[in-house]
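My questions will all concern the structure given below.
Every protein chain but one is kept in place in this view of the complex.
Chain IDs A and B follow the sequence of writing; residue 1 opens each chain.
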Amino acid sequence: MPRKASLHMASQTTAVTRRTVLSAAFGLGVAAAAGCGGPAPSSSTDTGEASGAIRLLTPIFEGAEGQKTLEGLLATFKQKYPKVTVEVDYTTYAKLNEKLTTSIAGGRPYDVMLMGVGWIPPFAAKGVLADLGENADALTSRFNKRVVDPGVYQGKVYALPIMLDTRFGIYRKDIFAEAGLSAAPKNFDELRDMGRKLTKREGGKLVRAGVDILSNDLRQTFLPLMWANGGELFTPDGKVAFNSPASVAALQLMTDIIVTDKTEDFGYTQPGAATGIPLVQGRAAMMVGHNNVWLEIEKNAPDLVKDSKIGFFPIANTRAAMFQGGTLGTVAAKSQHPAAAKALVQFLADSDAALAACRQRGNVPALKALESSEYVKANPSVQFAMGNLDSAFSEGGVPAWLEIRGDFKAAIESALLGKKSPQQALDELAAKATQVMARS
Amino acid sequence: MRVKPSRVLLHLILAIGALIMIVPFAWMLISSLKSHAEISAYPPVIWPTEWVWSNYPNAMGFAPFGTYFRNSLLIAVGHTVINLALATMAGYALARVPFRGRSLIFMAILATMMIPTYTKIVPQYLIAKGMPFFGGNDYLGRGGFGWLDSWWVLIVPGALTPFAIFMFRQFYLSLPAELEEAARIDGMGEFAIFGKVMTPLVKPAIATVALITFENSWNNFLWPLIVTTRDDLRVIQVGLAAFQQVEKTEWAYLMAGSTLATIPMIVLFLFTQRYFVQGFATAGIK
Partner (left out) sequence: MTVTSLPAKAPAAGAPAGPTRPRRRRRLGYERRRAAWLMLTPALIHLTWWIGIPVLATFVLAFTHYDVLAGTITWAGLDNFTEIFADETWNTSILHTVVYTFFTVPVAMALAVVIAVLLNAKMRARAWYRAAFFLPHITATVAIALVWMWMFEPNIGLFNAVLAMFGVNGPAWLSDPAFAMAAVIVVSVWKGVGLKMLIYLAALQSIPPETYEAADLDGASGPRRFWSITLPLLKPATFFVFVVSMIDAFQVFDQVYVLTPDGGPANATTVMTFEIYRTAFSEFRISTACAQSLVLFAFLLVLTVISRRLTGKDDDAR
């Protein structure tokens, strides 16, 4: 029993070569628990027509409102595919990984899984995801190439984009005008100059930050700066590149803003803080921010919208850059109804579902066609993002990304706090990342 | 009526302490009635200019809180009842009866608390999924989903806590042996001594364990989320988490929802206070 059970634990798809090791590893009580979890010995797999009951795991469409929206969409899906039933499991991004881990460990992953940009290469490399059989080039007729790329791993399409979330420059036109500035910064030098001019202190206390680089996740602030300066995360053959001179200069810029120019104090604010967003409060003149800052402005400072006091700009130095994250639809390699699952992913990536998902959280549609939709036209922030997708960059791209990304924040902070030089911070990070990539 | 100065000082110290303890709760309560703009204003608006009572119905409409509330209540009550029944017995046996291996069992129970939840959760999920004969499983626990998506998995695994066994053991330990011996001379059986003589003396411990078990279960979030896929089996904390999306938090709704979720706990606390009375006043041993 232990030996048999442990084989199930170790999954059916992977060729398990070390049976003895396995049975010993799970020989004790583990087998009784963990082992007995695989699917029944016989299970048929359909190939042709889309049919069957499939399970969907979604970190979006949360809350009563999202649920109602998705149920409406699925009713439409049912009309199109009457033989397919969809069971939805609603979760949040905060607990998505726990749901993914347990369901995969249990040998019965969800047929359709919605996940973020960085997840695709690791999951595809480990054989969790099914090849969707799409042609990446053909997809560019419907999506921007930059949007298709995160779903592609080693030339195969494993995921279709549903919605995007972007980070770029946001500035207060009224504060700029007060300081005699008429346009947003076009390069790093202008960014620093303007930042210094716009900073206001009273008795040493910062009352207005010239540039707010702390309200957005630090990694997602650093990366667009790095890309704007011509840097890359990894080389095309998958080697660490984020300690190149161009990347170090981007971190140097952030350090200069905090340490040298003092246009913002470390600790002035933090991402998602309960103390609000400084730009909206008039405590910052510009920021690197998420496209849904717009919703916060609409809600808390509607006057800024009315008098069109908010402007957007791509982060730029040697090239323009915008950070692009997103939610993508994938199909499990182990799905017993792959045709139905693929049909659902297609449907979710299509205009109705994509638009509804974006509308719920103020995000950016992935489909080109939606640029002319009412929703996009009514939201200048989303409109700006869609207009600049050609300069969008995505993080990740290597299977080890999920093990690397968590260390960025501390490295950036140690530079901003003056504990390490930008070069030293990124070199150490790169060394650690290289080690991680060698391990897996 | 004469007031002792030491009493006044005592009340003063306690009042200041109590105030420090209450402030965040009061802040939460007030924040739950602020408008979106005021809740994230800088500097903070302490007293709202406009009391937004609609935050409460809006927050309740954010997720199916009626179902969530019922589920949480059922689970919390289930956990509390089972925990009290099993843990009092186990704690008593470990405290009052000398037998071989007792120390070892006690240490083993303590040891189970020393591995963090996050590490145990994957194996626990697999055990639940592999429950033989349930949810389409065969006798080896294969083929189906076992206990997943059922009331079993929501109530059984978390129903007994090592914490409760440990606490009861310590409380039974501090009871005098004379009581037990007197009852034995009167010809009482071992179970009667446990149920009728000793257990009534640890009422404060029962109240404490009941309160803590209920509270932990009420606040549990990860396990109910992981082992269920259907929304009608989800709990109140899952509803509260929906207010916090990755990029933004609905603070006003979160505060309103949290306030409502805290009220049952406060009621339960004030209720259990009745059992914080000297157990020996009624026992009358001489």
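Observations, loosely collected:
Following the convention adopted for this analysis, a residue touches a chain if its C-beta (ideal position, glycine included) is under 8 Å from a C-beta of that chain, and two chains touch if they have at least 3 such contacts.
Just so we're clear, the structure is a prediction, and the values are computed from it rather than from any experiment.
Across A:52, A:122 or A:151, the residue that sits in touch with the chain not pictured is A:122. Residues of chain B that touch the chain left out of view are 7, 10-11, 13-14, 17-25, 27-28, 31, 42-44, 86-87, 89-90, 92-105, 107-124, 127, 156-157, 159-160, 162-163, 165-167, 170-171, 173-175, 177, 184, 189-191, 194, 201-205, 207-208, 211-212, 215, 219, 240, 244, 251, 254-255, 258-259, 261-262, 265-266, 269-270, 273, 276-281, 285.
Of the residues in chain A, those that touch the hidden partner chain are 6, 9-14, 16, 18, 21-22, 24-26, 28-30, 32-34, 97-98, 101, 104-105, 107, 122-123, 126-128, 205-207, 265-268, 270-275, 402-403, 406-407, 409-410, 413-414, 417, 419.
We adopt the following convention: only the chains that are shown with their structure count from here on.
One finds 36 Å separating the Cα centroids of chain A and chain B. For chain B in complex with chain A, the residues that touch the partner chain are 36-37, 40-42, 44, 61-64, 121-123, 125-127, 129-130, 132, 137-138, 140-146, 222, 225-226, 229-231, 241-242, 244-249, 251. Chain A makes touch with chain B in their complex at residues 1, 5, 8-9, 30, 33-41, 55, 62-65, 67, 87, 89-95, 98-99, 101-102, 105-106, 108, 165, 272, 274-278, 280-281, 283, 290, 292, 295-296, 299-301, 361.
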